[in-house]
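Excluded from the complex is one protein chain; the other protein chains are retained at their positions.
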Amino acid sequence: MNIFFYIAATVAIISTIMAISGRNAIHALLFLILSFLAISVVFYLLDAPFIAALEVIIYAGAIMVLFIFVTMMLNVGLERKMENKWLNPRMWIVPGLLAAILLFDLILALKVSRTIPVGNQVIQPKQVGISLFSTYLLAVEMTAILLMTGVIGAYHLGSQKKKVMHRFLEKKIKTC
Amino acid sequence: MLSILRTIWLTFLHIFHKTETVEYPEVKPYLPPRYRGRIILTRDKEGEERCVACYLCASACPVDCISLQATEDESGRRYPEFFRINFSRCIFCGFCEEACPTYAIQLIPDFEMGEYDRQNMVYEKEHLLISGQGKYPDYNFYKNAGVSIGVKGKGEGDHEEKPLDLKDLMP
Partner (left out) sequence: MKEALNIAGVLFIALTIAAGLIWVERRLLSVWQDRLGPNRVGPFGLFQVIADTIKLFFKEDWVPSFSDRPVFIMAPGILIITILLTFAVIPFGPDFIVFDSNIGILFFLGNSSLGVYSIVLGGWASNNKYSLIGAMRASAQMLTYEVFMGLSLMGVVMMADSFSFNAIVEAQKGGWFIVPQFIGFIVFFIAGLAETHRLPFDIPESEGELVAGYHSEYSGMKFGMFFVGEYLGITLISALIATLFFGGWLGPSFLPPVFWFLLKTFFFICMFILLRASLPRPRYDQLMKFGWKVLLPLSLGNILITGAVLIFFK
């Protein structure tokens, strides 16, 4: 049980490091997917199979496909000049320092605060559903509204306006 | 929606239909006599070669797959010294058959000419020449044409009259 957790966690860490340090965009995304899969294994080992499955279906399965889709279309990977300019040490030394302070803070906080032991009973999908629609109902509904705005916005941007006139004729009228 | 279901149903009913295809090498399809397949050279009724080596077939051929060389025998009858058809180029259009004035070159309903070696597709005269008359029996070019050669004098053909004697007053 424990050994599986450590294996999955190590895989997650290594693949995340590979994802942020990789040169090839698609390879980096593949490592990110691997990291998601490893995290879902961790969830499963923590007796939360429903969240583990959702992690795979939604993050690894749906969202990352869209990422790969876009990266695929952009055909990046050849032009590194811009990236090198962005990645010169002076640019990230301040954010790096700040992040290091945060990490230190986090480690301290974890050390000081007592950890909650993981319950041994498996969290069934039903329990997740019940708590989503009772305790967290407001949050769920607000998220739903947020997503709805996204859907409407996407529909508005994506909808094609019906053209009455052929585009050549339109140009002519504009130039006249 | 209903039309899609109907399509599926009608396709399903094809289980009970007869198959349209046949198992080829065992069951052979009927080919009409005028089917354009392998090219042959025929002989006339007397067993002589019909070909007079006029080169019309070679010039009619759109892919230039026919080559031949004319020669004459001691009686003055023309015949091809060699006659070569490269069947790997031939498109079986039948123009050579149409061009031939003596019905010598003919296309027959045989198409099974597969070979492993491409060189085997080049047919020489001994491969092309058959001992029969092919599609047009009883036709002999020399019996119909007015040309005079060693085997036949002027006016001795089937549908010919004797040549007129210009110095004679008689009708």
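Which chain is which? They are A and B, in the order written, and residues in each are numbered from 1.
We take it that a residue touches a chain if its C-beta (ideal position, glycine included) is under 8 Å from a C-beta of that chain, and two chains touch if they have at least 3 such contacts.
Here the structure is a predicted model, which means the values were calculated and not measured.
**Q** One chain is left out of this view; which of A:Ala28, A:Leu54 or A:Val140 touches it in the full complex?
**A** A:Leu54
**Q** Counting contacts across the full complex, list the positions on chain A that touch the omitted chain.
**A** Interface with the chain not displayed, on the chain A side: 24, 26-27, 30, 33, 49-50, 52-54, 56-57, 60-62, 65-66, 68-69, 72-73, 122, 124-125.
**Q** What does the interface between chain B and the hidden chain look like in terms of residue numbers?
**A** 4, 7-8, 10-12, 14-15, 17-21, 23
Operating definition for what follows: only the chains that are shown with their structure count from here on.
**Q** Once you find the CA centre of chain A and the CA centre of chain B, what distance in Å lies between them?
**A** Inter-chain centre distance comes to 75 Å.
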